[in-house]
Every structure is written in structure tokens, then in C-alpha cells.
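With one protein chain removed, the remaining protein chains of the complex are shown where they sit.
Note that the chains take the letters A, B and C in the order they are written out, and that residue 1 is the start of every chain.
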Amino acid sequence: MKKIRIGIIGAGRIGKIHADNLLRLPGAEVAAISDLFAGEELEAWAAQRGIGQVTKDSGAILSRADIDAVFICSSTDTHVGLIIEAARAGKHIFCEKPVSMDLSATEAAIEAVQAAGVKLQVGFNRRFDHNFRRVREHVLQGTVGEPHIVRITSRDPNPPHPDYIARSGGLFMDMMIHDFDMARFLSGSEVVEVYAQGGVLVDPVFAEHGDVDTAIVTLRFASGALGVIDNSRQAVYGYDQRVEVFGSRGSAAVSNDHPNTAEVSTAEGLLRDKPLHFFLERYNEAYMDETRQFVEALLHDRPLPVDGIDALQAERIAHAAKLSWQQGRPVKLSEIGTAGAGAGVQVQSEVV
Amino acid sequence: MKKIRIGIIGAGRIGKIHADNLLRLPGAEVAAISDLFAGEELEAWAAQRGIGQVTKDSGAILSRADIDAVFICSSTDTHVGLIIEAARAGKHIFCEKPVSMDLSATEAAIEAVQAAGVKLQVGFNRRFDHNFRRVREHVLQGTVGEPHIVRITSRDPNPPHPDYIARSGGLFMDMMIHDFDMARFLSGSEVVEVYAQGGVLVDPVFAEHGDVDTAIVTLRFASGALGVIDNSRQAVYGYDQRVEVFGSRGSAAVSNDHPNTAEVSTAEGLLRDKPLHFFLERYNEAYMDETRQFVEALLHDRPLPVDGIDALQAERIAHAAKLSWQQGRPVKLSEIGTAGAGAGVQVQSEVV
Amino acid sequence: MKKIRIGIIGAGRIGKIHADNLLRLPGAEVAAISDLFAGEELEAWAAQRGIGQVTKDSGAILSRADIDAVFICSSTDTHVGLIIEAARAGKHIFCEKPVSMDLSATEAAIEAVQAAGVKLQVGFNRRFDHNFRRVREHVLQGTVGEPHIVRITSRDPNPPHPDYIARSGGLFMDMMIHDFDMARFLSGSEVVEVYAQGGVLVDPVFAEHGDVDTAIVTLRFASGALGVIDNSRQAVYGYDQRVEVFGSRGSAAVSNDHPNTAEVSTAEGLLRDKPLHFFLERYNEAYMDETRQFVEALLHDRPLPVDGIDALQAERIAHAAKLSWQQGRPVKLSEIGTAGAGAGVQVQSEVV
Partner (left out) sequence: MKKIRIGIIGAGRIGKIHADNLLRLPGAEVAAISDLFAGEELEAWAAQRGIGQVTKDSGAILSRADIDAVFICSSTDTHVGLIIEAARAGKHIFCEKPVSMDLSATEAAIEAVQAAGVKLQVGFNRRFDHNFRRVREHVLQGTVGEPHIVRITSRDPNPPHPDYIARSGGLFMDMMIHDFDMARFLSGSEVVEVYAQGGVLVDPVFAEHGDVDTAIVTLRFASGALGVIDNSRQAVYGYDQRVEVFGSRGSAAVSNDHPNTAEVSTAEGLLRDKPLHFFLERYNEAYMDETRQFVEALLHDRPLPVDGIDALQAERIAHAAKLSWQQGRPVKLSEIGTAGAGAGVQVQSEVV
């Protein structure tokens, strides 16, 4: 039986999750893992899993002829360079989001991938979530008719560490980018205009970095539909991840996932446990599924479910949102340029 | 426009509720109210509502030729006597449940009603509840197919006052009788066998009166379906009134009604307010509706939605349940005799 | 016992609802009703309810010395004139919303009311809804902490009749005005900036009248909180009325009311009935309660729960929203002028 031989670049939390998920797939083999800080701990971890190579040098993975694909799980600033390198080495690529905070760099990465004829999947894991996928199915099946309003709520249980805030790229690029992708995924239409409102209501540290911790962004889609996303860096009751698509024939909405269905009734009222705490718990199965689909696509040479253009478009919306917030006005996506004349990516009104 | 002229016998809480509900119906007029303890307070109350006659003597109401119908809301021990008297006076009758704790007395009341050719409705208000009625509709429409299992949960928020317990007739006759009627109503089939388990878990005072405060009763219906009812005198989270009919094609179940749909999410969990507190809140609309249907039936000479036979059957099941609990064995309904040969009420396997 | 004697001006659907609700209040008496088209039908209706006077002339009501208060339920264009007339006649006033589509006219009405020392309540019935009121209580009690995000969804089951659309004042003034009031009510803070997106997605007839049928409006409050309202003229599954207040300590959210709690499980899935159909069903109790509170306030000379300033502020937000939509830019409330220097209403950052 054919197996896809894979190297992991970046052995942080998400790199290890991808590795463990790959180990559960009969069609995949994790052959190598690299990390700048690789040491005894990582070697023990790899040994326990039968991963043959542990290295500090990603190049040592990219140069192996027997490696079919890489998972790029290192820090965002290394993504584009590694994508280009991997593409030139003929490796298929799974890259965490965002590809880059610089649109021309993202385009360069896409061009390198296209030139090399390799496949690139971007880690928009939420597309694989059982809830959001079900809403998407209802949209595709016509259950809700023509979408009129797309509503997305996305709130984290806690703000990130202050150190991270400075280099996060800001709420729109770091956090809401998932929701921009979700908006395209659920509506099936490209975003053409954005208006962003933001505020610092959770912690003044966000203001110190020219960032916001609370935001509402409205969207206009090419189809004429309207959208709205609200984000907060702190929902004390836990990870809040809900969407609704409302249309001419009805609506499809998802509420949060909970660790159990227990409802307790006491003299004080009715109580349920909080939603699943954060992305590792909530998107546990989605991470498994995005990995499975990546491997399946490589095994059977099928198209990937989410690719570089999806990454680019979400990044363009994030840039538009930030500009809108800074200038206090609606911003058209057409204002957000691409690398160069003709070099740009063809964007259509339909998300495919 | 024709109006039904009505007298209320018994001006306790339930009598006043019926009066106020009748006052909202264009087709009804409350002409008189009687109570053993009628006085200034009741007169003021009646005056404010334009009720012309206030009396201590129910006979003064029954002897009025212009009165079409009476609501018997006095204590249970007076029901049968008043029904017979009212029937002989040619009045239509609405009587609170139970008609009597003595089956032959209940039969005598039914016979008097039949002999006089008047109509008798019994106050099984829950049949008019929006939730239970919807389940019944689903059963009738075949949504659930052939009923296989009927489940009823009925728990009060607080035990009654100790004074009341002694004369209540016991949990099976006082409280579960509503559920026995509900079981017939939902299943559309007569109960043929009962097994009752009971315990004193809430308050030892129940044991002092040879009563229980917690009980589970299983039922076998003529159709072959099975049923189960659980009762408690004390659900600290409020009035708990749920049913489920499970059958060959599915299930229809209702949960409790709540004063609002607010859900609060905090660091401690998700909280909802308790269910509507007790029968006055929960069955507020059902009381209105049973009264409306009674008046409508009289105005248009239509059959009543719940009659004396329904009262008798529920009482027979209550007797069987008590006997089962006392003797620790299943009891067949056929063991629970009726007044005399031929005098008995025809019982069929279908509840109509 | 003292009674408030009331005249109803305008005997359309809402006028009759108010009349019937007043008839259920011991402290109120409906003494008269006027309507331009009063005739036999209205007279019969009034006779059945014991309403003494039926007239085509509202002046005949306003000139009666024994009338304490009027309900203005006639068409919007008559509101201001009638309020001024009633105030001068010393009557307390309940007026349906909006008071006017012309801000200076609304201000003139408020000034007349203040000059006459009478009370004016405006028909923002949703403030009295059991669900929204519960969310407001949680905000006031601090359950959700400082509000950060207010979300309101408000969708009608069907578009209004085309004839109505032309004279409705448009979605922002006719429909979303309730939500603007709700935003102030729930947040406890004044709106300082508005951005409106709209579209014609339901029926092109809206475009013919320069109107929209679908809209998303984002709000910025004086407190720094953000808000978003979405409206549609057509939710095929019924009246959709939900809100959420998210804050530093949690969130309080309400879902729709349903006619029953029945859940049917079949081979096809789990099915519940649609929400209560439209405002008459959903806000049935809220209409009763706003009337009760109006009457109570008059009986005991207490402040009204919602007054002319509330009407004016909601109208100003509606104007700002329409301007924002027309000009494609955020609009500050301070741009929406009031009648004249000094004549304007003092607006504070706290909604009281």
C-alpha cells in the first residue's frame, strides 16, 4: 500500500498535533521532524512515535528525495521562504495560516507553488469542523435558498500572552482571518467591501500595540449578500464559535459544542457546563480531518479542499478590515492591491 | 348575540380563576357566585367584575331559571351532591377534578347527568395545555406511528400544606390522577393493568398519613403499549411537567415551559431560569382554553372535550395504583369494580 | 377605587388590542373610542365591551373633561398633531411609535407635553417582553459585566403590503426603529455613531421606493461598546427576534419563543414547530404589560417606563442609519441635528 512520506517543519504544539494525527492515518508516514530548538525532549518524543529523523535544519528534510510532502508549522515569518523552498524541492505543502502578512509575499509563494506544480493546502481548519461543514452543506443543497445574511461570532476564552500581541499582526490578521475564510466558505461568494469597527475593551495592552481586542466587521459579498463578524479576545465563558447563514428559504445556524449534554436543575436555576474550552478541544476532529483530506488528495491526486488563493483572499480582507478601522470608512477589496500587473490572482465572484 | 349565563359555586382560588377567564369570553356571562364564606371581600371582588349575585347558598344559584351552567369549584366532598342537584335543575356542569374518591358516587353523578341530558366537563386542564395538546396531535396524525411507550414526569415544586395531606386522598388520587388522564389522552388507549412503587423520601409526614411522596407507576394499555409515570411532591427547581410518546415511527416529547429564553454564560457555566413555578403559571392558558371550549360547546351544542367517563376512568386507575402499592403486586383495572351490574360505564379500548 | 378613564384614538388592530388590554385592568376604564371610519361594526364592537362613546371625531374625546388619558393609535402622520392637542387638553398620552418621521415635529410634541405637564409614553412594546426584559435585568445586575457587544436580530415573517411600503418611512424608520430603541435599552448607553449596509434581496418592490429589505447596521455607543443589528423583511420560518449582550463577565442571550416545546424525532431528523408567528403572538404579553405599566404610573403618579426622549433618540438613530446607507459612510449622531438651539433635548451617555 502506498504511503505519503511526510516531514514536519516546526515542532511546536500545532506541529505535534499534525504529527500525531498523521500517525493515525494508514496512508501516511511521518519520516522526519525539524525544529530550531530540537533537543533531547523532541528526540524522545519522536522515538516513541517511530519518527526516524529529528533535526534543527529544515533543509535536511527538504533535501531528502524520499519525502513527498511537508507540514510547515514554524512561525509565520518563515512561511513564505519555506513554501518557496519546498516547492522548488518538489514537495507538496501543508502550511499553517496565515501564509504571510505581506500580500506580495503570499503571491510569491503561490506563484512558486504553481510554477513547481506542487499542491499547497492552508490550515483553515475550521472548514473541516462538523458544525460549519454542515451549514455549508445546507447552503450548497439549497436548504437556505440564496444567502442574504452571514453571521459569524468568534470569541476566544482568553487574550494571548502580551509578548505575542506585538508580533501577532493584530486581531484582523491573527484572529479574524479564520472568520474571513469562513465567510467566503459559507457564503460561496467573494467579499467586495468591508467596514470595521474596533475597540479596546478587554485590556489596554492591545492599544499599546495599535491593536484592538473587540471588533465588529460588516461585509458585502459579490452576490449582494451581507455579512457580519464579531470578535472578542476574551469570552470568560469559553471559546464561542457560532455561525448562521440566513437566506431566501430559511436559515442554518450552529451553536457551540459542549463537553457533555448534562443539564443540572437546582433551586438556583438550570446549569450547563461551559463550551469546549479552546481550539484544541473544539477543533480536535477538524484538525484530524484536514490532515486526512490532505493525505487523501495526495494519494489520489485530487484537488485540495483549501489552497493558496483561499489564503490570499482571507489576507486581503484582513488588510481591508485593518485599513477600514484605521480610516473609519468602508474599504473596497479592489483597493487592496496585489503584487503586480498581471501577476495578481484571478478572483471571481464565486468561491470555488 | 347569545350568551351562556353562568354561576360559580366555590370562590376559592380556582373558582376565581374560572370567573376571570369567563369574563374575557364574549359568549359568557358570570351571573352569580356562591361560597360558604362569602362576605364583604367577595362582594367587592364581584362588584368590580359586574357579577350581580353573591350568596352563601349554592341552592340560590341552582334555583335560578336564567342560569344555564355552573362551575363546581367547591371542596371535593361536595362535588357529587352538587352535580346531582345541578343536573336535576337542568344546568350544564363544569366540575373540578376529582369528581369523587368513591367510584360508585362518581358513577351516580354520571348517571344523574345522563338522566338529565345535561353536559358535564371535568377539570382535566392539562389536556388543554399547548405542549401536551401538540403531542396528542402528533399521535393522532400518525407522526409517531403506533405508540409503544408513554412516559410522563410530573413533579410539584413543594409539598402541600400538612393539613391538606390528610384529606387529599393520597398522591395517586390527588396528584397522579392528572397523569392517569394524560396517559389515556396521549395513548388513545385504555389502561388495563397498573403496578405502583412508592416511597417516602421527601417528608416523613406523608408516612403518617399512609401516603407516599415519590412514586413510579407502570401501565399497560389495551393497545399493548406500555407506560410509566413518575411523581414527586418536591422538585426544588420548580414544576416539572414533561411527557413523551414513543412509537413505531418516532417520538414526540415536550420539555418544560420557562418564563423566558434567556441563557446566561459566565465563567461558572451556562444558566437558565427555572421552569414556570407551578400550575397557575404553567397552565394559565390551559385554564383559559378549557373554559373557552366549555362555553363554545354549550353555545353550539357540541360534545365536550373531556367528560364524566374520563373522570371515572382516571379515578379507577388511581384506585388500582393505590391497591398495587399497598399489596406490592400488579393490579388489573378489571379488579376495580364499578357500582353494579349494568350500571357500570362501558369502557372500550379506545379513548375517544 | 380610583380608575383612569381612557379614550382610544384610532380603532385599527393595535387600537383594539390596547382597548381589550385596558378592559382587563381593574384600574382603567375605556370611556370612548374614535375612528375616521367609525360605523356600525365599531359600534357593535364597543357595545359588547361597554365602551360608552363611539365617534369619528377625536376632538370629541379630547374635549371631555372626564377623560384622563388617550391612546393615540391612528396613522403616524397624525401623531404629532394629536399629541399637541391632547397635551393642551391636559390628557396623559400613550402614543404608538414612531412619534414622527420629522425630528423637529417630534421635538415639538415633546415640548408640548413638557409644557402641559402631562405624561407621554411611546409604544416601544418590546421593552416589556419577558425575554428582553430579562436580558436588561442581567445587564443591570452586572451579570454580564461591562457590555462590549450588543447583537440584535429582528426579522419579519413576511414583507408588508406594497401599498404600505411607500408610506412606511423605510426599513430604518419603520422596522429597525424598534431595534434602535432596544440597543439603547439593553446597553444602557447612547448611540454615538452608526454605519448602515442595506440591500434589496427579498423583493425588487423595495428598490422602487428607495428602500431596502435587508440591512445590517453597526453601532458605537458612548460607553465604547459596539453593536450590530440585522433586519430582514422576510424570514420564511417566522418572526425572528433575538438579542445578545456580551460583556466583560459573560453574555446574556435570548432565543425565540415557540408555540410549544414539542420535539418530534423521526427517521428524517428532529423537528420543532416554527417560532410564534408575528408580533401579535410574540408580544401579546408585552402589549398587556406596557398598558398595565402606563395605567399604574398614572394611578400612582410614577415616571413612565419609556417616554418622548426615547422616541426622539430612536428616530435620530434611524435618520443617521438612512443617511449612512445613502452616503456609504459612518454617520455620527451629532450630525443629526435637533430643532433649534436650546430647543434640543439633552442627551447623556447613559440611557435612563
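One rule holds for everything that comes next: contacts are C-beta pairs under 8 Å (C-beta built on N, C-alpha and C of every residue); 3 or more make two chains touch, one makes a residue touch a chain.
Remember, predicted model here, so these are calculated numbers, not experimental data.
Asks: Just one of A:D203, A:D257 or A:E296 touches the chain that is missing; which is it?
Replies: Final answer for the missing-chain contact: A:D257.
Asks: If I consider the whole complex, including the chain that's not displayed, which of A:S34, A:S58, A:S74 or A:N131 touches that chain?
Replies: Going through A:S34, A:S58, A:S74 or A:N131 one by one, A:N131 is the residue touching the chain not shown.
Asks: With respect to the chain omitted from the figure, which of B:R127, B:R220 or B:R272 is a touching residue?
Replies: Per the contact definition at the top, the residue touching the missing chain is B:R220.
Asks: Given the full complex, what residues of subunit C touch the hidden partner chain?
Replies: So the residues of subunit C touching the missing chain come out as 235-238, 240, 265-274.
Asks: In the whole complex, what residues of subunit A lie against the chain that is missing from view?
Replies: 1, 24, 26, 48, 130-131, 133-135, 138, 143-144, 249-257, 259-267, 273
Asks: Residue-wise, where is subunit B in contact with the chain that is not depicted?
Replies: Counting only subunit B, the missing chain is touched by 146, 148-149, 151, 153, 155, 195, 197-199, 201-202, 214-216, 218, 220, 224-228, 230, 232, 234-237, 240, 246, 248-251, 328-330.
The rule is simple: only the chains that are shown with their structure count from here on.
Asks: State which chain is most central when centres are taken as means of Cα atoms.
Replies: C
Asks: Calculate how many whole Å lie between the centre of subunit A and the centre of subunit C, each centre taken as the average of the chain's C-alpha atoms.
Replies: Going by mean C-alpha positions, subunit A sits 43 Å from subunit C.
Asks: So, what's the distance in Å between the C-alpha centres of subunit B and subunit A?
Replies: 59
Asks: Identify all positions of subunit B at which a residue touches two or more other chains, and write them in rising order.
Replies: 265-267, 273
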